[in-house]
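Input: one structure, supplied below.
Rather than the whole complex, this shows some of its chains in their spots.
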Amino acid sequence: MKVTVHRKAHFNAAHRLYRKDWDQEKNEAVFGKCSNPNYHGHNYELTVSVTGLIDPETGFVIDLKVLKDLIYYEIEIPFDHKNLNIEVEEFQDLNPTAENMAVVIWNRLRPKLKLDLELAVTLYETPRNFVTYSGN
Amino acid sequence: MKVTVHRKAHFNAAHRLYRKDWDQEKNEAVFGKCSNPNYHGHNYELTVSVTGLIDPETGFVIDLKVLKDLIYYEIEIPFDHKNLNIEVEEFQDLNPTAENMAVVIWNRLRPKLKLDLELAVTLYETPRNFVTYSGN
């Protein structure tokens, strides 16, 4: 009996879509107003989904207090109220699109979970734009 | 690294559940108040989900401006503020249930996307009733 447990979290951050190896003209041609050099920002809403067997002793797939703390220390602390391009290591040379952010978040959480648990992340950049990544 | 990009849209339309080859009595027996000959309507909420590899150059699976425009021209323009039974070609001889609408929407969008992208659509008829179709 495999069940998926989902936990929501959020963080507020500034970013711009931007490649260092392109000049500003090319960045604007491809990324439009999302490439504003003064940045813009979002209330990111994150859902972390963990799939596994129910532990017959506790009735949990994963203790939600553990999952909540994991998201807090691995994602919320380093991302919340930050400028993603400047202050998050992975985006020094990676464009912080929602797609790349979902992969970065997945890569941060995956090593912290037991191997027999599956992981997917859904990231809302706005209420109308969101992405899902499950490591495949 | 396959990521799914989701984009939400909406349109307001009138419809009735109805088969031309059934008389009104049979339509009412099967479809109840949803078959009211004077129509009723909904705020349809649509999520279009596109799955594919992240383009390493842009960090996009698909440019959301492109996807937003595609949904606008292929779905919102022809469906918004319309009577689905009377004004949308596919429903001339097809009952506009949420299930059939999801298939029609998928069929309109599929040819506009590159072959290596996968497509799924979710259509909310009301906040409590919704359907998903992914072409299988």
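Should a chain be cited, it is by its letter among A and B, assigned in written order, with residues numbered from 1 in that chain.
In this section, a contact is a pair of C-beta atoms (placed from the backbone, for glycine too) under 8 Å apart; a residue touches a chain by one contact, two chains touch by 3 or more.
Just so it is clear, the model here is predicted, and its values are computed rather than measured.
Depicted are 2 of the identical subunits; the complete assembly encoded in this structure file consists of 6 such copies.
Heads up, the rule we're going with is that only the chains that are shown with their structure count from here on.
Contact residues of chain B toward chain A in the complex are 1-9, 49, 54, 58-61, 64-65. Those residues of chain A that touch chain B in the complex are listed here as 17, 30-32, 94-100, 102-103, 127-133, 136.
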